[in-house]
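Excluded from the complex is one protein chain; the other protein chains are retained at their positions.
So that you can tell them apart, the chains are marked A, B and C in the order they are listed, and the count of residues begins at 1 in each.
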Amino acid sequence: MRVLYFAWVRQKVGVAEEEVSPPESVRDVAGLVAWLAARSPGHAAAFAQPRQVRAAVNQDFAAPDAPVRPGDEVAFFPPVTGG
Amino acid sequence: MRVLYFAWVRQKVGVAEEEVSPPESVRDVAGLVAWLAARSPGHAAAFAQPRQVRAAVNQDFAAPDAPVRPGDEVAFFPPVTGG
Amino acid sequence: MSRAAPTIRVQAEPFDLAAESAALAAGRVDVGGLASFVGLCRADDGLAALVLEHYPGMTERAIARIAEEACARWPLTGCTVIHRHGRLEPGAPIVLVLTASAHRAAALEACAFLIDWLKTRAPFWKREEFAGGTERWVEAKAEDDLAASRWDDAAAARRGETP
Partner (left out) sequence: MSRAAPTIRVQAEPFDLAAESAALAAGRVDVGGLASFVGLCRADDGLAALVLEHYPGMTERAIARIAEEACARWPLTGCTVIHRHGRLEPGAPIVLVLTASAHRAAALEACAFLIDWLKTRAPFWKREEFAGGTERWVEAKAEDDLAASRWDDAAAARRGETP
């Protein structure tokens, strides 16, 4: 599973992307967040306030209960501020 | 008093502008319309449906009861269709 | 925020959207949004040309008032209205409205307001010329009056009145 980070989430995690292999028990975005948050102090800081972090699965915005599967591209980022 | 005509009002009257000297009894736009309508068949045709004709006095839109005085510039035209 | 006086022109010649747009933002760093509207001549029903007549003198005056009203209702840093007259063929641009503001909502709303009010308050008249040689004066549309009147409601609503 490919995980991408953007904006201050990327800065806190310390990398822009990584390949991860979460256990089978990680089935949705919320589960992935909990699992990623335990990987490093940077990850923990990035996900300290989960409501500040948005997700996309395979380049579509995704809610916390959206399923994630091996092979997915999952991205985490702050609320968008373009335009 | 200078009177200007635009669009189909001008076409029906037959001239784009004219100098007129209405009697003192003509005190407002409605009175001027009634007086002008009697000047020629063209004028009569132009003012046959007074509600289809708008007026301006000294280059400001004016209601039928707006006063008109010697020296004024009064214009008559259909509802505007610019933009 | 400094407000520029509106730029208003009534002309037979085409206008230059890019140049007018650049002029509203040139040398400024307080403009966050530039909205524009360009009205063009459509070839409906075999239209060969539109001939736009106007009331020289009153036209500029009426547009100036409409632009002043927009500047009073929204915090614009600039505003440009250019309206053409004369014979215009299908595809030709007729009118340009440009508004600049620190924020997008002001620029967009003022732009829509300006074109709505121009349609109902600027002394222009359109005559349609068709391929067969027939002509017809365009009639004022009730929908244009309705579009213009929503801004009365908006102003009333801001003042706390029931529209």
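In the analysis below, a residue touches a chain if its C-beta (ideal position, glycine included) is under 8 Å from a C-beta of that chain, and two chains touch if they have at least 3 such contacts.
All figures in this text were calculated on a predicted structure; none of them were measured in a lab.
Undergrad: Going by the stated contact criterion, tell me the shown chains that border the hidden chain.
TA: A, C
Undergrad: Touching residues of subunit C against the unshown chain: what are they?
TA: 16-18, 21, 25, 28-43, 90-91, 102, 104-105, 107-108, 111-112, 115, 147
Undergrad: Which positions on subunit A touch the chain that was left off?
TA: Output for subunit A: 4, 6-8, 56, 59-61, 75, 77-83.
What we mean here is this: only the chains that are shown with their structure count from here on.
Undergrad: Taking each chain's centre as the mean of its CA atoms, which one is most distant from subunit B?
TA: A
Undergrad: So how far apart, in whole Å, are subunit A and subunit B when each is placed at the average of its C-alpha atoms?
TA: The separation of the two C-alpha centroids amounts to 73 Å.
Undergrad: At what distance in angstrom does the C-alpha mean of subunit C lie from that of subunit B?
TA: The mean C-alpha positions of subunit B and subunit C differ by 26 Å.
Undergrad: Among the residues of subunit B, which ones contact at least 2 other chains?
TA: In subunit B, no residue touches two or more other chains.
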